[in-house]
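One protein chain is absent from this view; the other protein chains keep their places.
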Amino acid sequence: MIISTKRGTPQEELQKIISGFEAQGLSVTLIQGTDYNVFGLVGDTTKLDEKIVAANPWVDSVTRVAAPYKKANRLFHQEDSVIDVAGIKIGGKEKIVVIGGPCSVEGEESTIEIAKAVKAAGGSMLRGGAYKPRTSPYAFQGLGTEGILDMVKAREITGLPIVSELMSEDRIDEFEEYVDLVQIGARNMQNFQLLKAVGKMKKPVLLKRGLANTIEEWIMSAEYIMAGGNENVIFCERGIRTFEKYTRNTLDLSVIPIIKEKTHLPIIIDPSHATGNWKYVESMSLAAIAAGADGLIIEVHPDPEHAWSDGAQSLKPDRFREVIEKGRPIAQVIGRNL
Amino acid sequence: MIISTKRGTPQEELQKIISGFEAQGLSVTLIQGTDYNVFGLVGDTTKLDEKIVAANPWVDSVTRVAAPYKKANRLFHQEDSVIDVAGIKIGGKEKIVVIGGPCSVEGEESTIEIAKAVKAAGGSMLRGGAYKPRTSPYAFQGLGTEGILDMVKAREITGLPIVSELMSEDRIDEFEEYVDLVQIGARNMQNFQLLKAVGKMKKPVLLKRGLANTIEEWIMSAEYIMAGGNENVIFCERGIRTFEKYTRNTLDLSVIPIIKEKTHLPIIIDPSHATGNWKYVESMSLAAIAAGADGLIIEVHPDPEHAWSDGAQSLKPDRFREVIEKGRPIAQVIGRNL
Amino acid sequence: MIISTKRGTPQEELQKIISGFEAQGLSVTLIQGTDYNVFGLVGDTTKLDEKIVAANPWVDSVTRVAAPYKKANRLFHQEDSVIDVAGIKIGGKEKIVVIGGPCSVEGEESTIEIAKAVKAAGGSMLRGGAYKPRTSPYAFQGLGTEGILDMVKAREITGLPIVSELMSEDRIDEFEEYVDLVQIGARNMQNFQLLKAVGKMKKPVLLKRGLANTIEEWIMSAEYIMAGGNENVIFCERGIRTFEKYTRNTLDLSVIPIIKEKTHLPIIIDPSHATGNWKYVESMSLAAIAAGADGLIIEVHPDPEHAWSDGAQSLKPDRFREVIEKGRPIAQVIGRNL
Partner (left out) sequence: MIISTKRGTPQEELQKIISGFEAQGLSVTLIQGTDYNVFGLVGDTTKLDEKIVAANPWVDSVTRVAAPYKKANRLFHQEDSVIDVAGIKIGGKEKIVVIGGPCSVEGEESTIEIAKAVKAAGGSMLRGGAYKPRTSPYAFQGLGTEGILDMVKAREITGLPIVSELMSEDRIDEFEEYVDLVQIGARNMQNFQLLKAVGKMKKPVLLKRGLANTIEEWIMSAEYIMAGGNENVIFCERGIRTFEKYTRNTLDLSVIPIIKEKTHLPIIIDPSHATGNWKYVESMSLAAIAAGADGLIIEVHPDPEHAWSDGAQSLKPDRFREVIEKGRPIAQVIGRNL
């Protein structure tokens, strides 16, 4: 950590600051400049709070040099982590995983039908929302437990592991029992209570990026889960909020090489929520594969016009199959299978 | 709601769309243009989901004309709502309320000391964090129940009602029993489970704006709470995320006239979190008063350099008193007291 | 264009608004709702200014249904436009073009050396900055005319057409004479005087997207150039400003399918400025090809550590060659050559 102090800071104040850090076991080097003095701290600074340091009125700025995350940090864990989701392996050089399914679960029959179509097209996992985060209290909020059980039924028939969003600590037992991959949604990326609770679960976690969060904040949310004991975290980019109006969000594919550089964890891409428009899903899926994503999560619905939510961004099963088929040779170019 | 369809949409598809809306009790007018056709829907469209409508492949765009909120909407509730927080009235033409206190509660003694200073300076409510949303799992997470009880003690001695942040449904009973004004933090503004739970509480709610949320989304979160039965919601602006680096966030004071135009609820301003720097708190507080805010919530700490969190943005009691004293004549100019 | 008026707008005011539009040759349909009235306008509304319409105090909101651009609009020009840059064809189903070169031109010798390397690696055009937009007045501002002539020399030797940024109307004659593809930089995307001037040039234009501009604003800037008479515009995405700190900007690849849907013009991608880091250039280049880009513009420098600007984002010639070689089979998957 680098701390600069203001012009004219008295010698005794500089000494007081130095003593304070040394008392915390850090070693301090002072660089005296013309208009500023700068301290460099060496040691474990992850527990230091920048804002507390900055509260000293003689301090001008505080810069963290070392990343604030440890368990997720590739610096301390060189090999890729491969996460096992009910037998499906995600990450490293494993096969690129494709997850398909409806935005909202709409009943047993339709869920089974979609699951079969996802499997037939080459998908290897089923997604579906039973608890839905909706901006309006008057909108459909999901089928709840019934929806989870519909997915369980579809898993029994197709063998596809299931992924669904957990919105509340209240439902942790239900998800621990039934769901294979527990999704934390974008709006809950910094719901720290929920992250702590999920950190105690045994099931792997799919951590979506918040709408306006930096990659560092996202990794820190993974760190929350890992610090709780659950190291099976998969990142999921689903677009960030920008000024653009022609898409629902802006898909940030540069997260793929960055997450792989900074952490050892896998990353998958959700082109459906990112663009909000089925017409852009194929090109963004192929781009994600070319950029090195470990997987895709795509909304699939046989009759998007009558889907209960987000039909505009859902692919029909035929188009979903096409995406997978076009993606295969691209995966091979970069040394992966799909 | 206004729906435009693509050039070349067949007559039968147009007819199908019309019949669909009419079946939901809406009346439909069709405007035929050169390159587009446009439908206007009349009736209660709050339950229609734009994204479902947009899923129709012939639909080009969907625009909501009426606001999606009802209970918070001034259109249906012309008079200002005045919220009673343990006897302190907030909103309408009531006295502007000033809430002061530490970012984190740090023990009984210091909480009582700060509460006395806040009261002596002219503050009328005590803030303090017992459950802290922290980006890092390694940072101090708050004193929890102990912190709440420290505040209760300070209330017993000073008579100041207390406000604190609720982060989890688990703690609802504790807050219902002890806390006078229940704060929902920025990161939980769209934690819909928590909003629903708070909608069943009897205590008034201070709803902070999310870091990157629009005013409409913010009002919709208030609507969640109100739809649950708790109509005592106070908005709190605390700065939004922008590209600016010289401040922690960017304080958006234009929310004051907008919230007052669109809703009947009160709004207070948090200049401490918005700017992240005590040096800017006074000018932003005076600006908020001039713009018509119903209150201020300001971080106060007798020794900011040794505060457990956010010292850089805390005022010492003397400066807090100065803000209130300078604010009084400004309040009078716009017909309010402070 | 759709116009909603406020509850309680008197009948005579509604009539006045209708007459006003009819006087401009537009046909008007009125939809009477419960809380709002809505007008639909049919006819050529591109010349109507939303803000003037919204100035009427009875008007509540104004929504444009038809796109505000005409010459760039695919609706009125179904086939892809293929732009000819000194014999190199860009767009449609033509070969994907790869442009390489230094951020700043650094002298004749080094420019020729880089041009040869770009050509040997498979690049088909040379980029180089002679006039540099720099945030600081104290930073190197480019070699100016001398830099342009260095590029001309490199073209003579290698045959590669040259692209360079024009920052001022003063230099239009120079660019018309020497440069094959005239770049308008991100910071000048809405320098409307410059756009008008370039609209009268005979050379094709590479229009970079502004740092915080929407796609619609970007297309409108192309429309400025086209309205002036120069219809040879190529879009160039170079990343937008977001909250992310691990990259210089955020590359938005979803612009590729969108520009191709909304307009008939080609689009190329600049992964160097977008990411600001050579380590991410390969993956973003392959992703751009997979997403359907018509070209790439990549910074290449034999000795990035000693480049006069932006070395951190420049590829050495060997890595540039690798990007092209890996890109080729991906291009074939989507039916293109590279």
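So that you can tell them apart, the chains are marked A, B and C in the order they are listed, and the count of residues begins at 1 in each.
FYI, contacts are C-beta pairs under 8 Å (C-beta built on N, C-alpha and C of every residue); 3 or more make two chains touch, one makes a residue touch a chain.
What you see is a predicted model; the values in this text were computed from it and never measured.
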| item | value |
| --- | --- |
| Touching the absent chain when the full complex is considered, from B:Asp173, B:Glu244 or B:Asp318 | B:Glu244 |
| Contacting the left-out chain in the complete assembly, out of C:Met220, C:Leu251, C:Met284 or C:Ala331 | C:Met220 |
| Among C:Gly8, C:Gly25, C:Pro137 or C:Gly335, residue touching the chain not depicted | C:Pro137 |
| Residue ranges of chain C at the interface with the undisplayed chain | 46-47, 49, 51-52, 54-57, 68, 133-140, 167-170, 187-188, 190-193, 196, 211-212, 217, 220, 223-224, 227-228, 241, 276, 304-314 |
| Touching residues (missing chain, whole complex) on chain A | 2, 4, 7, 29, 31-36, 38, 40, 42-43, 60-61, 63, 65-66, 75, 241, 243 |
| In chain B, positions touching the absent partner | 212-216, 240, 242-247, 250-254, 256-258, 261-262, 274-275, 279-280, 283-284, 286-292, 326, 329-330, 333-334 |
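Here is the rule we go by: only the chains that are shown with their structure count from here on.
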| item | value |
| --- | --- |
| Residue-number overlap at the chain A/chain C interface, same or different (half cut) | same |
| Chain whose average C-alpha position is farthest from chain C's own | B |
| Turn needed to bring chain B onto chain C - CA fit, degrees, nearest 5 | 180 |
| Rounded Å distance between chain A and chain B, as computed from the means of their C-alpha atoms | 27 |
| Distance from chain C to chain A - Cα centre to Cα centre, in angstrom | 31 |
| Shared interface positions of chain A, touching two or more other chains | 212 |
